[in-house]
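To keep things clear, I will list the structure first and then write my remarks on it.
As you look at this complex, bear in mind that one protein chain is not there, while each of the others sits in place.
Up next, chain A:
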Amino acid sequence: MQEWANQLCENRQFGSKMTDSKYFTTTKKGEIFELKAELNSDKKEKKKEAVKKVIASMTVGKDVSALFPDVVNCMQTDNLELKKLVYLYLMNYAKSQPDMAIMAVNTFVKDCEDLNPLIRALAVRTMGCIRVDKITEYLCEPLRKCLKDEDPYVRKTAAVCVAKLHDINAQLVEDQGFLDTLKDLISDSNPMVVANAVAALSEIAESHPNSNLLDLNPQTINKLLTALNECTEWGQIFILDCLANYSPRDDRESQSICERVTPRLSHANSAVVLSAVKVLMKFMEMLPKDLDYYGTLLKKLAPPLVTLLSAEPELQYVALRNINLIVQRRPEILKHEMKVFFVKYNDPIYVKLEKLDIMIRLASQANIAQVLAELKEYATEVDVDFVRKAVRAIGRCAIKVEQSAERCVSTLLDLIQTKVNYVVQEAIVVIKDIFRKYPNKYESVIATLCEHLESLDEPEARAAMIWIVGEYAERIDNADELLESFLEGFHDESTQVQLQLLTAIVKLFLKKPTETQELVQQVLSLATQDSDNPDLRDRGYIYWRLLSTDPVAAKEVVLAEKPLISEETDLIEPTLLEELICHIGTLASVYHKPPSAFVEGSRGVQHKRLTSSAGSGESVESPDTGSAAVSEAPPAVIPSQGDLLGDLLNLDLTPPTSTGPPPAAAPGMQLGAMDLLGGGLDSLMGDESEPLGGDIGGSPAMGAGFGAPPAAMPASFNAPISGGLDDLFDLGGGGMTMGTYIPPKTVWLPAMKAKGLEISGTFVRRSGVIQMEMTLNNKAMSVMSDFAIQFNRNSFGLAPAGPLQILTPISPNQSIEAALPLSTVGPVMKMEPLNNLQVAVKNNIDVFYFSCQYPISMLFLEDGKMERQVFLATWKDIPNENESQFQIKDCHLNSDAASNKLQGSNIFTIAKRTVEGQDMLYQSMKLTNGIWVLAELRVQAGNPNYTISLKCRAPEVSQCVFQNYETVLKN
């Protein structure tokens, strides 16, 4: 079985071969044969040389697994160097040759008893790296002994080995009581043993979020703090990272821990320093702000953070990403340290960009003159990205520090005079923001800006310029000519520019109606009739209707006063920031993303939070401000399929065997009950629900939102709409869930093709568990047994979570029902169609292959309901190219019934609004691989045809999702 499974993936596993001239001057066929002979040579030296050659081949990716028995034969040796080499080979190939790996067990067990502690440790260390079940069994006894070994070197190695074993077989570790032994090691006399035990326990605890495995209490904390003073730099990091997870009982304990951690800030190892900073930042929350010690601590934090900037550039980068977080959480720490963030000419670009970010965050009235002088200097550098960012930074300073605005504007004008194309464009974009922040103050510069109209070739700059012209149309004599010139190439412009142009011309018309009637007609017809972009069309229609029904109202709406834009930009959302502070020093703090965004499986899914003392009076945002959803929203690091990174997904970085724990057995009996509900409630809900809301309700607010430039959308668009939606379109939480739609079983494998075995089946998702339900029918004359199942790599990594449970042989003419729980952590490869699944089934007769398609709703997660704010932001954020529209014909449900039905398949309705008898449902769903799909479903009363628009960062899934809508709605 195992071998057969290997066959399925074999061609992938060793697909990449490289050559390295030094080790492989020849690649002739006889090489393996020669090595074989040398390995079996009597001479020790020759043997060793041969093993070295084998290792060299292994390094460069050559398959030398054929030499397995010969290499293992060399293991029985007194020569430690040779032994280590053989072990290295074993670790690499044991998994592919499990039966032969057993040959090595005896030597391992013997070595674990060796007199030399170095050899005992080596044996237990290596054994833990061999991921073969049979070997694992033999590992338990030696490991138990080594955990209690008299030599600390062996104990510290054994401690890590428990974590290795847990990774292979968690249950075994628990059953054997290794966890308790590991806990005992926290009290070990040797600091390195303590550190490794802490590291191992922390890792194991991550996969058991609620186990309280580490059981941190004041006594253990005390032990850890003692070990902290004595162990290696790495051990200090393990201990500090573990300490950061502890929640002190009161501020006194908090302070005493802080006092014992602060000396670490002087360690030469930057990671020790950053981990200590993490502990302090976290425990500081507990301290009352009026405490003297609180102030002392704040002062102590600045110097070590500054010192990090004299480390090597890579570490500087990590430090700067973290300082960016720290500055947002506690600006007071570094407020006087602006100068150290000045960019040096020779800094690597990644350091420069990060420093610039922090400079802007620290900019204040006190230091703005210096900052501006620096930024102006940077704007003349070579690197385009850096220059752009510097120009943008000048604009941000203007918005942040009012006193400096004037100087910033004149600096920007100077830069525009350089006529460097991208500098000019960047400057215009930021000047637009300055206009919004300080209306009627700097409009004198418009004339200068207009001179550069021609050179703008980037959409954002064009849009900004058009906004300026529209907004100040009354002061620009030839505004109509300027806008008209843009109109000529209307269809070649990007959506951003088109939308802006539409709004600007409408503004112009409302300000100078007599001369521009023709122009506005032209743009409205371009937007509504000749464009197939729904956003543009909708906006066009809204303006058209507004202008034709009530021009006065139109004026009020379109020329309404705009909300002020905020001073701080790019701030990390507070709950996410809190979580990231708990992850200082780690990858999460480098990416500025929660671990769940880039870590697979159960690890790192726990969200860490800062705990603040009740007395401190500091406001901590309530957890339900929609931030949770932000942190779960698809982060940019997940490559969308189809681009370069997406292709790499197919590279399969995960080895073929799945190690995820099998999901809990599905409650099989619920099926009937759920079905009943599904059928019955359907009509019930349909009768009850009334269309909610009237017309476009919040239109004045909406209009104002539309009038604003797209760059400011998050500020101006969000607020009014969501406000309106809350009152008018709330669904009233119709929380009835319907049963999941389960497609009827279809024949997947006809008996004709499989020597009498007929398989029909379907897929179900119940309480989060995906199951493949099959009927196996024996239409042959002989008994069938020994069933096994295997999937080919597929788009969403579906894989059996356990073996196929068919316990009794199937006699002729008998059929048997089997349910196979599935996991989604298998290897990934894009399939065509996307939901195609290729399956191989084996029995005592032969291996049979078939393919079937699963409804994509199997992959919709139960937590796929997006927060409204996030939905709006995400919808806007996904480029329009990713939107696809479909028609669902002949569907006679009303919108609420449809919504309920879809909810049964984990398609969640977030909001609903009704416009002229047409219901629009906004829905979201989340796939198991973290991809979000957003949908807008339009249902017109009396019209059996629905329109659905789908937006997703991976547009490939749209077709599948649409098909799923169709099947769910029609059944």
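In the analysis below, a residue touches a chain if its C-beta (ideal position, glycine included) is under 8 Å from a C-beta of that chain, and two chains touch if they have at least 3 such contacts; residues count from 1.
Everything that follows uses one rule, which is that contacts and distances are computed from a predicted model.
Chemist: UniProt name of the unshown chain, from "serine C-palmitoyltransferase", "DNA-directed RNA polymerase core subunit rpc40", "AP-2 complex subunit mu-A isoform X1" or "Trafficking protein particle complex subunit"?
Modeler: The chain we cannot see is recorded in UniProt as "AP-2 complex subunit mu-A isoform X1".
Chemist: Which listed residue (A:42, A:250 or A:312) would be found touching the missing chain in the intact complex?
Modeler: Answering carefully, the residue with contact to the hidden chain is A:312.
Chemist: Sort through A:153, A:294 or A:438 and give me the one touching the missing partner chain.
Modeler: Considering the complete complex, A:153 is the one touching the chain left out.
Chemist: Kindly state which of the options A:190, A:220, A:495 or A:940 is in contact with the chain not pictured.
Modeler: A:190
Chemist: With respect to the chain omitted from the figure, which of A:413, A:590 or A:780 is a touching residue?
Modeler: The missing chain is touched by A:590.
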